[in-house]
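The complex appears here without one of its protein chains, the remainder shown in place.
In this document, chain identifiers A, B and C correspond to the written order of the chains, with residue numbering beginning at 1 in each.
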Amino acid sequence: MERPSSTAPVLAVRELRKRFAETTALDGVTFEVRQHEVVGLIGENGAGKSTLLKMLVGLAQPDSGSIELRGERVRMRGIAQAGAAGIGMVFQEQSLIPNLTVAENILLGAEGPAVVGGLYRWGELRRRAQVQLDKIGSDISTDAVTESLSFADRQLVEIAKVLATEERTNAEPVVLLDEPTSVLDRDETEVLFAQIERLRTRASVVFVSHRLDEVLRVSDRVYVLRNGQTVAECVPGDVDEATLRRLMIGRDLEGSHYDEERQLPPRDEVRLSVRGLTVKGVCDRVDFDLHEGEVLGIAGVQGSGREELCRSLFGALASRSESVTLEGRPLRSRSPRAAIASDIGFVPAERRREGMVGSMSVAENITLPHLAEVCAGPMLQRGRERALADEWIDRLSIRTPSASAPLGSLSGGNQQKAVLARWLVSDSLRLLILDHPTRGLDVGAKTEVYQLIRELTASGMSVLLMADSLEELIAMSHRVLVMKDGRVTEVIDAPAGAKPAPLRVLERMV
Amino acid sequence: GCATESAAEGDGGQAAACAPEDIQLIGQVRNETNPYEKAWLDGGDEFAESVGLTQTRLTYDGESPKQQEQLRQALSTGNPECMVLNVLPNGDSDTTPIVKEADAAGAYLVTHWNKPADLDPWDGYDTWISHITFNGVDSGRQIAEAMFEAMGGEGGIIALQGILDTSAAKDRFIGLEDALAENPGVTLLDEQAADFDRTTAFNVTKTLITKHGDAITGVWAANDDMALGALQALEAAGMSGVAVVGIDAVPEAVQAIADGKMTATVSSDGPWQGGIGLAMGYCALTGELAVSDLSDEERAFFAKQTLIDASNAEANLTPSVNLEDFECGNLFNRVDGPVS
Amino acid sequence: MSVTDKTGTFARLGEPPRLTQTTRRQLLLTVMPVIVLAALVAAIAIANPNFLRPLSIWTVLDSAVPLMILASGAMLVILCGGIDLSVAALASMASVLVALWIPVLGPWVVPVVVLVGALAGLLQGAIHVVAQIPSFLVTLGGLAVWSGIALVASGASTIGVSGSTLDWTFTRVGPWRIPSAVLIAAAIVVVFALVLTFTPVRRWLISIGSSEPAALMAGVPVAQTKIAAFVVSGACAGFAGVMLVGRTYSGAPSLADSLLLPVVAAIVVGGTAITGGFGGIGRTVIGVLIITVLRVGLSVAGVDSSYEQIFYGVLVIAAVALTIDRSKLPFVK
Partner (left out) sequence: MTPARLGQAPPETGRAAGPRPRPRRFDRATLLADFGPLAALVLLCILFAVLSPQFATWGNVRNLLDSAAVLAVIAVGLTFVLLLGAIDLSIEGVMATAALSVALLVANSRNDIDLGLLGVVAAVALGACFGLASGMLSTGLKIPSFMTTLGISAIGIGIATVLFGGVQPTLRSPELAEWAAGQWLGLTRLTYVAIAVVVIGLLVQRYTRLGRYARAIGGAEELALLSGIPVRRYKTLAFTFAGAAYGLAGVMVTVQLGSGIVQAGVGQNFAAITAAVVGGTLLSGGRGGVLQSIVGVLIVTVLANGLVLIGVSPYVQRAVQGVIVVAAVVITAWPLRRRLRVVK
């Protein structure tokens, strides 16, 4: 690929090692970033990507190894020092402060000329923030309170924030992006890529993503991490996705990515029937049926009301309806607890906040919604709980030192598997609502989740699915419910072998 | 004079049990942050020094549970047989358990101020020597009368009550009511609780000044702290010539009387209280006082208190003790009648 | 299941458990509160050897009882991330009610007053959960209201209790003359420990305390658990009121008011996170003992009463600095 890139490494990492209590996160990583270059970084969940990036900005200290920035050996003590040296990072989990405005967030800790003599100049602050927002072509108001923004909008603000790094140093900055696209939709991803292209002329970029097509598209070089080691360095022109996938997990993945051939037709029995479901202000008289063994994908852009629809079915949002029946019986989800009692499960998109209790162990998290199943009368049966947890850790191959390790200390992908496991524990689960279940998962883990969904539906479970990408949604679904502005615009059939084109779905969404 | 006699005949068993140097003197008050109680403990120290001992000073920050905990711990870590407790119970309710604990452990005890009406030392308590208190109705009336006099027998007054849950606060207020009944020319404009606290009194008085304005010609406060708070509020409002009275004779109030800013206060003589209880116990342990011989009037009595006004303020500016008061023969010199 | 067949590379797990540095630190942190307690007791005993007499030790334990009962209940509320500021005022109100009702109800006064305490807790919990008002505020209001009720009901005075109805709360039993109150408190602690260890209650409390949205989405009975925590806290306050009447022979409207800060201090010194999500009854027991020893021990050790507060402040800070497990507090507020 013909791209301008000089040879002098701006950032060089040699033999970096890091051990956390029982896990070796980095086991001798070596890589370098040259001037005006976009470096892709891939690896399965827990391979050490985030840990590596955190060390570059001083949030973790390596046990051994060296980091050289523009030829000088550096030891980053903290994010402020890194920022001053021209390294900025977009974190995998969002890092905006919810109660500050967008402008405040973008320039937090790096106000520069917006603070004169210790005093803030609001006009200047807004103006400078607006400059960053304009770069990504966003129309988010600088005065909006961050927590009132949608998840994707917040991600855009994060990117705007890291773009401000380029104005802070004289030297050309290094921008680290840890899975910036996992929550962005297609258009927003395009905006980001345009920014990366623009940045390339004056900065170096490290780009982490589990979407290999994206990585291949924007990177000049790609490093593959496995078990804390750099196992390969590739140039996109020379490799394809399958090769990368194999390098990442060290073996071939058989079958197609989505296992489409294993999609069985749904059964005739209607499991969930929704009529006239209205959530005040966001979705309006929605009707649909969900059959046994069916995956119903819900497509829609931000604000289409699909998330609210699903949350209300799980009782997390108040709603009105003509009738909602589960296997013929009226379903009254007054709370998540009631929904769970009706054998509904829900995997939320915001895993850290809603999906898990980080300080509790993997086992405790897995059994939390179904404590009754590991209780005899009022008594907990720890042995049974442990066995159940071990079984599911094994079945989903959750990578954890033990079932009693705190869930918060696992890598995001493995956390996600544990969150899925907590619903699968119940034998009687009838409906599983998946809100971006593969968000942040590596290809291997994604494939496992897909297979899991296939197996579950084959055994009769019904699934409501919102997915990371349209391709994924279409591939996994039997039918796709397209929503726009709170209404259902169309229900598109997507049987195995006759999947509709993404464009066909897209045009009903916008 | 009579010391040797009583030692010879008294209930010698107890007296012999303790050598004078083994005697442990304990004084307990709420805290050392108010002049009255500080002076009390200092008085105790002076007595202890005069007999070659030291006083253990205990303070419980006005926390009833802590007072009990402290005393129980003192009794269980020390030698109760040779112990004298001179205690200011936090409230009426605290006296019962203190008395029972001391009695069970066999330590000599003198209590002050607070006691439930139906609990008396002669009801089978051998080591509870005496309960010393002051006639609150009397003091409340005395200062009221001094104030009415300063007001020329007519006008409007406001009353600042103490912590409502104490008999001191209630008795003193009854005294005020009695005096009011005898002086129809004076009207009670308002009464508010200010919790014996200076800041509260300051704020409450300011509000009452807003409400009643120049109609106020006198402020009756159930203690000096509140009186001083009220005084400050009156000064801030630019009101002079208002008669202010309190109770306790804290140095600042006595000074204010001497300066002509306050009208009167009543002294219960804290240093004397701090010493007298220890002295009673010391005399009992050394065999110079036989508790069983004491009359009921000596075992629960109102002690004399003195009204301090412009005439005697200078003389009372600094609290001091007269060690003669603590000699075994003079212990009951200040009895001023039985408790109710 | 076929999913597992293909995951050979993930299987880098089963390293045998070793006594790593972290686990050793963890162990130290677990026993630290006990070490601090022992050090305190030892220091006081050096100043005054009588402190270690059995009688003296029993007295310390006995003094700890009202604090212990209040702290057990309040700890539940703190575990799930709230705070109950009303416990002390509620105990005061309970003491007044006990004193007022003993002539009428006799021994039945105990369950009745505990029930009243529970109902007061229920009211506060319900307002907190249903109206979604911060617990700090609800219980601050509760504190004022219970004090007011106690003042009015008692006519702002102390009500003496005669008779032997409550003697069982404050006597000594057995050949070792163990204070009955200590046995009662121990029984309560055991009940708490059993419930927290063997039922899912602790799970619920901890998950609510550390991540309430996640607990809600996992179907944890959040509202019920929170309200129950307040109910138990109220009931404990009611029972603490009973115990206080037993030892003071009277009820008074501000009898227990001063115990509020010691209760919270005891819970925190034991190592329970004030922000919720971490802690337990064992830690609370140790915390209560540390605070009690500080309260009664300084004067025993002969600390001058004007310097006592300074010592207390310094020692409380030092104790907390040593006992809390910082890795369990996401960040320190």
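Here, contacts are C-beta pairs under 8 Å (C-beta built on N, C-alpha and C of every residue); 3 or more make two chains touch, one makes a residue touch a chain.
Being a predicted model, the structure only gives us computed values, none of them experimental.
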{"item": "Left-out chain, listing which of the shown chains it touches", "value": "A, B, C"}
{"item": "Options C:63, C:95, C:147 or C:258, residue touching the unrepresented chain", "value": "C:147"}
{"item": "Residue among B:111, B:127 or B:161 that touches the chain left out of view", "value": "B:161"}
{"item": "Contact partner of the left-out chain, one of A:110, A:222 or A:340", "value": "A:110"}
{"item": "Per the touch definition above, residue among A:144, A:270, A:301 or A:387 touching the missing chain", "value": "A:144"}
{"item": "Contact residue for the chain not shown (choose from C:101, C:168 or C:312)", "value": "C:312"}
{"item": "Contacts of subunit C with the absent chain, listed as residue ranges", "value": "81-82, 127-128, 131-138, 140-145, 147-149, 151-152, 156, 212-213, 216-217, 261, 264-265, 268-269, 273-276, 306-314, 316-317, 320-321, 324, 326, 329-333"}
{"item": "Touching residues on subunit A - with respect to the absent chain", "value": "59, 78-80, 82-83, 91, 95-101, 103-105, 108-111, 115, 118-120, 122-127, 130, 133-134, 139-145, 148-149, 315-318, 335"}
{"item": "Touch residues of subunit B, complete complex, unshown partner", "value": "31-35, 38-39, 42, 161, 164, 192-193, 197-200, 202-204, 206-211, 213, 228-229, 232, 235-236, 238, 250-252, 255"}
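Convention: only the chains that are shown with their structure count from here on.
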{"item": "Per Cα centroids, the chain farthest from subunit C", "value": "A"}
{"item": "Separation of subunit B from subunit C, taking each centre as the mean of its C-alpha atoms, in whole Å", "value": "36"}
{"item": "Averaged-CA centre spacing for the pair subunit C and subunit A, given as whole angstrom", "value": "42"}
{"item": "Euclidean distance of C-alpha centroids - subunit A vs subunit B, Å", "value": "73"}
{"item": "Of all residues in subunit B, the ones touching two or more other chains", "value": "none"}
{"item": "Residue ranges of subunit A in contact with subunit C within the complex", "value": "21-22, 227, 249-251, 253-254, 314, 316, 335-337, 339-341, 346, 348, 353-360, 364, 368-369, 371, 375, 378-380, 394-397, 399-402, 422, 444, 448, 451-452, 455"}
{"item": "Residue ranges of subunit B in contact with subunit C within the complex", "value": "32, 41, 56-59, 61-66, 68-70, 72-78, 91-94, 96-97, 100, 116, 118-119, 164-165, 167, 170"}
{"item": "Residues of subunit C touching subunit A in the complex", "value": "1-4, 6-13, 15, 17, 20, 22, 198-200, 203, 206-207, 210-211, 213-222, 277-278, 328, 330"}
